[in-house]
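So the structure is just underneath, and the comments pick up after that.
Yeah, one chain of the complex is gone here, protein chain that is, but the others are all in their spots.
By letter and in written order, the chains are A, B and C; residue numbering begins at 1 in each of them.
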Amino acid sequence: MNFYLLTVLKTAVVAAALLTTLAYLQWIERKVIAHIQIRMGPYRVGPHGLLQPLADVIKLLTKEDLIPAHVNKFFYMLAPFLAVSLALISIAVIPFGPEIEIGGTRTWMQLTDLNIGILFLLAISSVSVYGIALGGWASNNKYSLLGSLRSAAQMISYELPLGLALAAPLLMAGTLSLREIVYAQSGYWFGMIPKWAVFQMPAPQVIGFLIFLIAAFAETNRLPFDLPEAENELVAGFHTEYSSMKFASFFMAEYANMVTITAVATTVFLGGWMAPFPAEYGSRLVPTAVLGLAGALALYHGFHPLRPRDRRTLPVVGVVFLVLAGVFLLPAVQSWLLPLFWFLAKTGALLFLFIWVRGTLPRFRYDQLMRFGWKFLFPVAVVNLFATALLVALFG
Amino acid sequence: MAGVPLAWYLILSAILFALGIAGFLFRRNLITMFMSIELMLNAVNLSFVAFSYKFGRVDGQIFTFFVMVVAAAEAAVGLAIILAVFRTRKTLAVDEIDSLKY
Amino acid sequence: MDTFLFLIFAAIAVGCGVIVVSQRHPIHSAISLIGVMGSLAVLYLLLGAEFIAATQVLVYAGAVMVLFLFVIMLLNAGVEPPGGKSWPVRLLGIPLLVVLLGVVSFLIRGWIPVKETVVFGSFTGGGPRDVGGALFTEYLLPFEIVSVLILVAILGAVVLGGKEID
Partner (left out) sequence: MPADFIPSTQDLLRLLPEAVLVAAGTIGLVLEPLLRDSRKRVTGVFSLAGLIVALWAVVVSRAYPGTAFRNMIVVDGFATFFRTLVIAVGILTVILSLHYIQRERPESGEFYPLLVFSVAGQCLMAVGNELIVIFIGLEISSIASYILAGYLRDDPRSNESGLKYFLLGSFATAFFLYGVAWIYGATGTTNLREIGDIIAKPEIRPPLVIVGTSAALMLVGLAFKVAAAPFQIWAADVYQGAPAPVTAFLAAGPKAAAFAVMVRILMVAFDPIGAAWEPLLWIVALATMTIGNFAALVQDNIKRLLAYSSIAHAGYVLVAVTAHSDAGSAAVMFYLAAYAFMNVGAFAVVTHVARAGERRLSLSDFAGLARREPAVAGLFTIFLLSLIGIPLTGGFFGKFYIFKAALESRLYLLTILGLLNSAVAAYYYLRVLVAMYFHEPAAGTVEAMPVTPGVSFVLWFSAGATLLLGIFPTLVLQFADQGASLALVR
């Protein structure tokens, strides 16, 4: 098939999937947080509030697009656009799976593979601070400015440990291309333990992974590091003056960053699309088992409903899950569905962790945040990198 | 396949360098003057990379790499100095910073 | 295609460069400077310097300019008052610079033959492997001593910008 056509097709698929994910991620977050706080969460719009994201989108689109009189128009308009486009662009280099063949066409489950892939990601993430910084400045409001100054300082500070933590697994992979990084993590120790960077000899990157995760919270401005938008100190921080679609853009950017950074964590530390244990122990049956179990659970609750509405909705959900479980058994699609499953499962687990942490931990104070970043995280990341380099040089 | 003449890259570099000089000479805001210097350094980098292409070797790019490191170091120190000046004088206009005279 | 890309990004670079030096507000200058740096990164890609292109965005746009923006916002630097350097300086300076530029361009045109062209993809020695290899073998000494420079810069930033004691 024509290269350009294929690329356009792939881009369309990825874009559609990503945007849907972003919309529903917010629904998932609200649900999860609600359950942590023993509430119901979105419930009204559609079954289990499933149509809530759609309603939100309609609301945001149709709201009046206010531009306050005192803002710097150009940068005020530019900032959300920058934020969202930079957040979305990084997905282009993430590999979701290996090279696959569909209908006689061979293609990679990745939009493009750069031999500077990691650098590209770091570059984009380092530039993405401008959206927030400019938005806050252009709003011409002291709270917004403070929020954006905080975010700039925070993102610069935590980018160092983030980059250093990323560098350590690169030493073992010996490449900057994300695709090759995943391949460097294929195989199993003793036929059992995956050779993911977190488990890889000679220098397992457990500490590196933790540093990366912590820094990732700061980079995405999520709790416990969401100081740029700390409501009780800064009204809403950098997006106080934003409404309607522009507000939605900032919102989307935050979630897109979250998705990207968890996808990077998966790719670099958790072996990307590689299964956690070998096929001969039945790893290819795991998706079926998981989905089947979920389907069975849904069916059970559907027949023993807690709420009247569950009687109608849950069985449908259960059937859908069971069908999906069946699909995973078809050999024709297994070659590309399985890697995708593992990739999404790992990314999803990390995203859940993000939400979980938000529901659990309190916010840091600003000076604590800075001190933690510079005086703890950064030195640890440096030591981790040195230790890895030493071990790789000696035993690699 | 016809490409772009290498000379165009070098002329672009010269234009940016000249713009940097102009900015340094005509602007009065310390930060803008400093940014003009950064513009000049960027112009130099473009020249290095273009020459690196000309010789088909990587050493011009290495030089660019070092220039970037130096630029980052200069930025850190320069902005710290500008902050210190602002702290004592509350101005960024270069002609108001003139206590050193006869 | 090459020519097209070059012309677009060269135009962006020059346009943003002009804005850098002509705008009165430092924020506008800073953002345009980021524009210059970004388009230079694309030109580096066209010249086959992938690693340098990535570092250009990472170091300049991602670190240096963030620092600039940060300081501008911190000091709340406003619009430069009109006037500026005396008019004779401008009247003399601008034509002088233009003439100088013309001479330099003429020199370059005479020096580099027009048939020496840049074709995208024909030089592939600028990947991370090549640059890294050169840095750690041939250019080991500069690579090591540049770390001293960074140490000095950090030290300086702390000495000059650190907390006030009183």
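Heads up, the rule we're going with is that a contact is a pair of C-beta atoms (placed from the backbone, for glycine too) under 8 Å apart; a residue touches a chain by one contact, two chains touch by 3 or more.
As the structure is a computational prediction, the values presented were derived from the model and not from experiment.
All shown chains touched by the missing chain in the whole complex, by label: B, C. Contact with the omitted chain, checked across C:L43, C:V57 or C:L160, is made by C:L160. Against the chain not shown here, chain B presents residues 10, 17, 20, 24, 30, 33-34, 37, 40-41, 43-44, 47-48, 50-51, 54-55, 57, 59-60, 62-63, 66-67, 70, 73-74, 77-78, 81-82, 84-85, 87-89, 97, 99-100, 102. For chain C, the list of residues touching the undisplayed chain reads 104, 107, 110-111, 136-142, 145-146, 148-149, 151-153, 155-156, 158-160, 164-165.
To be clear about the criterion, only the chains that are shown with their structure count from here on.
We define each chain's centre as the mean of its Cα atoms; on that basis chain B and chain C are separated by 6 Å.
Looking at chain C, one finds that residues 51, 55, 63, 67, 74 touch two or more other chains.
Touching two or more other chains at once is no residue of chain A. Interface residues of chain A facing chain C in the complex, by the touch rule stated above, are 75, 114-116, 119-120, 122-127, 129-130, 133-134, 137, 145, 148-149, 152-153, 155-156, 159, 176.
Those residues of chain C whose C-beta lies close enough to touch chain B in the complex are 2-3, 6, 10, 13-14, 17-18, 20-21, 26, 29-30, 33, 36-37, 40, 43-44, 46-49, 51-52, 55-56, 59-60, 63-64, 67-68, 71-72, 74-75, 77, 80-81, 84-85, 89-90, 93-94, 97-98, 100-101, 104-105, 108-109, 111-112, 114-120, 122-123, 125-126, 130-131, 134-135, 138-139, 142, 146, 149-150, 152-154, 156-157, 159-161, 164. Listed in rising order, the residues of chain C touching chain A in the complex are 27, 31, 34, 50-51, 53-55, 57-58, 61-63, 66-67, 69-70, 73-74, 127-129.
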